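What follows is a short report on a single structure.
One protein chain omitted, others in place.
A, B, C, D and E are the chain letters, set down in written order, and residue numbers restart from 1 in every chain.
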């Protein structure tokens, strides 16, 4: 299993959720974060000097899914969260070894 | 080493903390998140139409622990956070390779 | 690739950011969290009884980087976030398998 | 006496001050619930004020201040404000009407304490209209509209029985009918926005000057006395509650502000009858009494969630009694127990008890009926997601 | 008539109440934008008030209330307050001046609705000074300073045309010139701090008592009438908007408070002319009308972001007309349509239309000119990070 973590623009959250839902991906955990990418944030021209605004508010979506769902989810997020401008965000995929329910004793342990 | 991440009901945090503490597990990082599970959130009957409330506030607990502590911690969280109703949450376990202290140069690197 | 996650004192964030920036590490995601370490939080003497304040506000920094950047980043964070007192925080390193951009189709997949 | 511009100016502004107390109650309460119910608490304060505003100008005022029927209720002479003029003695009759309106409005808002986080909005609105009509209006008539209590000589300067005993014991009855919040006592339901509660408390303290001083209905020495003792009692209540909670642990700001409100409640009926030094005692004791009532309520496992009973109910009861104890003829023309007037003390006891029983019983019956007819409480799911989303479709953190 | 202490006390305090409305607008608006623009909204309210305060005591007052020039504008007799004395009839002339100042201040603050989250601060300040001078001041002169509208017999008790139609239609024009926020209609821009909006609404409701009752310029029966109908209309508006939105979905607290503001706006011009029962109709209809206007605005894809047009513009227009319909000689000496006075109705229509057209056209032209000269709008990047950071270098969550 994998955890797919996407850092997206907050205003795209509704779109991304809807797009994922349409394909049957519901479960997710969402966190408000701030971040900057390799572009070092946004530069505002200000009285000659440049003011750098790093730490732009972002929304982080985390979904733990089976290995086979990773690619489709990446594509859905890309399609629904993309504006083509800097700051669109990133998707990170890492391994998960156990998923355990709390409500009951269901558990999936990877290989 | 592993990171055990549990998404629980916010109102259960005190119970879970107490239960973990009792068994000697103190260190943890807690984040306020929102989430929906496979049940797609809660459905409210409303004037005939159903209103779906997804993105319910949840609390995420993250604990980085030795491999041998994973099972006991899962059990403690399950016992203390369970209500038996949908929305109780999930526990995810993933690998961690290095734990480094900041206060001093202590470090544990896995195998 | 690895994700380097550091839990630091909130008031050290600016220092840590500056120190990382200086060495060319810009990209990061920052979250406000609360936490307690193995010291079980802070003890306040209060009318004879001790009051334990656990769940101290902390700041979590997450950076997804190439394997070769892990060590330098750990050292930079240690230097810039250390006060030498309990509560300085921890750094955790875990594996990452895919980094995918959202803005375009760039992607790095580990080995 | 013709209209007096000073008095008129005074009561207009006092009306505004008391109006601000209603959202003040909303903020005060809103800060003490979990954040999923904060909008609901503030909205209920506004809704209380809005529905009572309409109720009052149509039927409420006349039921309270129309010509007396058997000492119990007012007649319909002023239905829809017919005959309520823009002239009067000192202040226009219409101004007296609206000054009374803002009292009725806040009373219903105080009552929402007992149903925080679990009442159906529609049921609350129906309940609110009827409650004001069959509980508040008679009580106002008894005390100020020519009813039996006023005739008996009971003293209630600014609404200790009418506003505070009624809403406090009403909230208790409501809480008993609707039941505890699910999970109450099992997990923490701590105040999630204390600064909002402090802001609400500040608006209450501020508005209370209009509430009590304005009840003199003139800008005179009596109003000034009310102003002074009101402030003293609030300060004393804040300090004693804080001290009492300090002994048990930490002096919380919630204790401080709750104590101030306790002091304000207790001085309300007394403010035109007692002097400054008595106010220190009245407010100081209110802080301790209401804090004890709160601890008692918690020990009993009763979820009268935001302590309208402990603070307004018990504080109002104490204030009514205290008026009978500390009243001084030098201030308001009537002596109390400490000046040897046992009669007044007994009258106060009768009046306060009658108001308490009437408010409690009527509220209990009304809540039960509404529960049977349309359901008082939201479903478990709705309660779990919170009233902000389930009743208003809104949330504080987008 | 010499100075009257009651009247003077009254108008001083009403001035304070109206002053508080300006930050009230800031909070009301601030809670409805995304959190990256909240400081900007509140700061613009303060800035509006500050620059208008200086404008008014130098040129604004004299342009509005100086001796009439062709029915259009006032002369420069009172430049820098020369000749405005501390004595007067009933209240000091200087008090009338400052009471009018706070009206001018809030009007500009209301207007910021149309440019929320995208205006350049410097351009807004330049715009604000000129707008007050060439739009607000003439309108105030027309209605109250001896201008043509007053001469014609148009009734505007507390500023329905001067304050609300002007700012509402001004905001519409501004929104058209500056354009929609980027992403408007594409992604959610929901209110991020509803409790702040409710607090702002509470301060507005409170301050509006000073706004309308104070417009009697004396603490008399007329002021009391204004007070009473103001409260009734607010309550009615809150309840009808809430009901209307309930039918379509959930009764949001934003709807409730917007309805209250709609009711307050609509009663403003009428408050010295209509009685309490008419106020129920005026406010109740305002709630529904303004809600419909809001839905219409959203359907048209127009980003007049915080609905100054729907609430103040349309509500103010309705209020002006309603004054012509419901005015009763028994209250303010003039009858309206329902008492057979068609003339008054037509006068109101003319006055409101003239104000609407003047405000819209002038604002449109002014905004266009400023846009050409110095640019009205921030860059895309600045808009994206939000005005708090880009215009003020500040942020709400450190």
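Assume a residue touches a chain if its C-beta (ideal position, glycine included) is under 8 Å from a C-beta of that chain, and two chains touch if they have at least 3 such contacts.
Since the structure is predicted, the reported quantities are computational estimates derived from the model, not experimental observations.
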item: Which of D:95, D:149, D:174 or D:235 contacts the chain that the document leaves out; value: D:235
item: Per the touch definition above, residue among D:227, D:355, D:376 or D:389 touching the missing chain; value: D:227
item: Omitted-chain contact residue, chosen from E:60, E:74, E:92 or E:332; value: E:92
item: Sites on chain D contacted by the missing partner chain, in the whole complex; value: 4-7, 9-10, 13-14, 17, 34, 188, 190-195, 198-199, 201-203, 205-206, 209-210, 213, 218-225, 227-228, 231-232, 234-236, 238-239, 242, 249-254, 256-257, 260, 276-277, 280, 331
item: Chain E residues touching the omitted chain (full complex); value: 3-10, 12-13, 15-16, 19-20, 23-24, 26-27, 30, 38-39, 42-43, 46-47, 49-51, 53-54, 57, 80-81, 85-87, 91-92, 94-95, 97-98, 101, 121, 196, 199, 391-398
item: Missing-chain contacts mapped onto chain C; value: 11-12, 14-15, 42-45, 51, 53, 56-57, 87
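The rule is short, and it goes like this: only the chains that are shown with their structure count from here on.
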item: Most heavily contacting chain pair (counted by C-beta pairs in contact); value: D-E
item: Chain C against chain B, contact positions shared by both copies (same if over half, else different); value: different
item: Computed distance of Cα centres, chain C from chain B, in Å; value: 19
item: Where chain D touches two or more other chains at once, by residue number; value: 393
item: Shared-contact residues (touching 2 or more other chains) in chain C; value: 31, 94-95
